[in-house]
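See below for the structure under consideration.
The other protein chains are all here in position, but one chain of the complex has been omitted.
Letters A and B name the chains as they come in the text, with residue numbers starting at 1 for each one.
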Amino acid sequence: MSLKLTDIVKRFKTDTVLDGVSLEVADDETLVLFGPSGAGKTVLLRLIAGVFDPDEGTIVIDGYDMAGVEPEDRGIGMAFQNFALFPHMDAHANIAAPLTARRDTTTAIKTRVEEVAKLLKIDHVLDHKPKELSNGQKQRTALGRALAGEPSILLLDDPLRNVDAKLRFEMRLELPRLLREQRTTVIYVTQDYKEAMALGDRIAVLDHHGISQVGTPEEIYLTPRTTNIARLFGDPAINLLDVTPERGESGVHALLSGAQVPLDPGYSGLIGRDCILGVRPEAISFVDADAPGAFEVEIEAETPLNEKTVTLAATRRHREILISRPGGTPGPDHGTAHVAIDTGAVLLFDRATGARLERQPAQQVSQGESA
Amino acid sequence: MADIARPKPRKGFRISRGLLPYLLSLPALLACIGILVPFFTAVAYSLQRYRLSQPWARRWNWGENYLNFLSDSSFWNTLKVSLTYAFLTVGVELLLGLGIALLLQKRSRFNNFVSIMLLMPLMTAPALASLMWKLMTNPGFGILSYFASLIGLEDFRWASSPQTAMLTVVLVDVWVYTPFIMILLLAGLRSLPQQPFEAAALDGVPRLFVFWRITLPMLTPFLLTATLFRVIESIQQFDIIYAMTQGGPGDRLTVFQVEAYLNFFQSTNVGRSAALLMILWAITYFLSNVFIKNWLKLREKQRGDI
Partner (left out) sequence: MRHTSTFERVLRGTAITLVILFFMFPIFWIFLMSFQTNETILRVPPSVVFQPTFSNYAALITGKLETAAGSLEINFMRNLWNSLFLSTASVAVGLLLGIPAAYAFGRLKFRGSEDIAFTLLSFRFAPPLLVLLPLTIYFQKLGLADTYFGLIWVYQLIVLPLILWIVRGYFEDIPADIEYAYRIAGHSWFATFRKVALPLAGPGIAAAGLLAFIFAWNNFIFALVLASADKQPVTVGALAFVTASGIQYGQVAAGIVLSILPTFALALYAQRYLVEGLSLGAVKG
């Protein structure tokens, strides 16, 4: 079902945790609520679930205003980050909680619990108490409890946070299929950008007590609205370098290591303005010294990861940049080298506000393009 | 946004979220309000000339009952006896309790067994404890009287002699309540972090120094809570003294509550009785405020500040 939050404000004593959050989630959509810890993600989920009341703003589920509606009447399923299993009930009773609330028949409950358990591969531990379950089984039980009642809205509060890396990897592959099969509206909270990118139809970035950007994973990755968001997505993190675009013989360029690095002509309106140049490490590559746009860097360190190799290098003005290349491909690991930036991938942000500056396609100045 | 509707109201009785906590605590509150009323009545009594034997002479005399205390030697005696009793009992219990707690500090089967055994006096009703000691100090057959005679104290009269009455009731109080202090301090000692002690042992710090500079300061919240708790109870002690001597011999043991009880039921002087209790209440109210502050700090620390 659809969900619409309008101008939500929540304070605890004098702390304003959420300050004017508005968000719409469509029917059957999976929306990832992404943000650093302390941003108020969990509080927002609790407001939707109805265990806290907002100080201001409205929460509308499927056209109904939820003000004064108790949590049990909202048709919501929720999985908690710390699982919050009922320690005195076995896994079966835990998963059955939403069904007993509806007073389903015993056989109907049993059938549904077993169905869910099989789906989550915990059907063999249904008679175990939470303390007898492994962390992964606990996590699946919590998920099962959230799913069992076939809620119209499913709230998942960082469910993979407290499980080990291997399980997290497995679940990250498994969850999208699972959520799609449920055909329900999902709000998924996470601090892990990969999880966000893998699971979300759309991502809402919650930062500084408010939503700073909503968009598809591609939109957020490729066109982050601020340097802050750009920094949160991507590993290794995006390179952010102070530049001031200049007019050169072949259009717009920025000075890096004394070399003129060409910029997209759409940026010509920004000439002379103090900017931050953002470029992802994978959009920088090692080139020959005489390649167009090449500039010189000093290699400082190299970190081979499995699927890629990350190089830390410094420009002549000792500004550090990260360069990423696919693992196994050759590249220099010491001394000086030359690199070039994929012009199409360059983002420019305003240095004062951190807001991304748009290209202006209409203002085509010349045909200066890098080969 | 025109289509935002109120949800269909659910069937059944619902209590609003804001009202619920009040409804839940209301029964307990009502039960206690019944107790608050007599409190205010007592305040009124204390400002009246009121004798049950002369109900016709009952009238407001405002502060006269209190004013009379200033020149009333038996009031000063009550104050002196109460304070002496509280000071002696708590002082002895604190030293003894701390000593025993230190003796039993190490967790071992034997120590745990002893500490549980020592709780038995604390579980004995104080009035019955007095009765037990009465039987043991009986001049005719009491075992303690016999022991006294063995060490040359012929005809040691215990509670019936003005010289030793205080000693006897203090002894009973010490017997009953030392385990209280002991068990709180034991819990405190065992909950202390171990690193400072290990570090001190490694550095070869003398044990007496460790006790004064590490153990005692860290134990202070427990000591304070246990002491205040006991002072508040001890200054109000009634059971032990009343069961032992009913305040006698003479007025040797007429502590506040015993004196008030006798004033009320024997001399039927309600006004004076109430005034005495108001003064006792003022003392305990002050002490209990100090106590609750410490107690709360300890509670938060022990519960990991929820």
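Keep in mind that, in the parts below, a residue touches a chain if its C-beta (ideal position, glycine included) is under 8 Å from a C-beta of that chain, and two chains touch if they have at least 3 such contacts.
The structure presented is a predicted model; accordingly, all values stated were derived computationally and were not measured.
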**OP:** Please pick, from B:L83, B:M166 or B:A187, the residue that touches the omitted chain in the full complex.
**Re:** B:A187
**OP:** Pick out which of B:I100, B:A159 or B:L253 touches the chain that's been left out of the picture.
**Re:** B:I100
Subject >> Per the touch definition above, residue among A:E56, A:E70, A:E300 or A:E358 touching the missing chain >> reply: A:E70
Subject >> chain A residues that touch the omitted chain in the full complex >> reply: 46, 49-51, 70-72, 74, 76-78, 80, 82, 84-88, 97-98, 100-102, 145, 149
Original post:
When the complex is taken as a whole, what residues of chain B touch the one chain not shown?
Top reply: 15, 18, 20-22, 24-25, 27-29, 31-32, 34-35, 37-39, 41-42, 45, 99-100, 103-104, 114, 116-129, 131-136, 138, 140-141, 143, 146, 175, 178-180, 183-184, 187-188, 191, 201, 207, 222, 225, 229, 232, 236, 238-239, 242-243, 256-257, 260-261, 264, 270, 273-274, 277-278, 280-281, 284-285, 287-288, 291-292, 295-296, 298-299, 302-303, 306
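Rule of thumb we're sticking to: only the chains that are shown with their structure count from here on.
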Original post:
Where the centres are mean C-alpha positions, what is the separation of chain A from chain B, in Å?
Top reply: 60
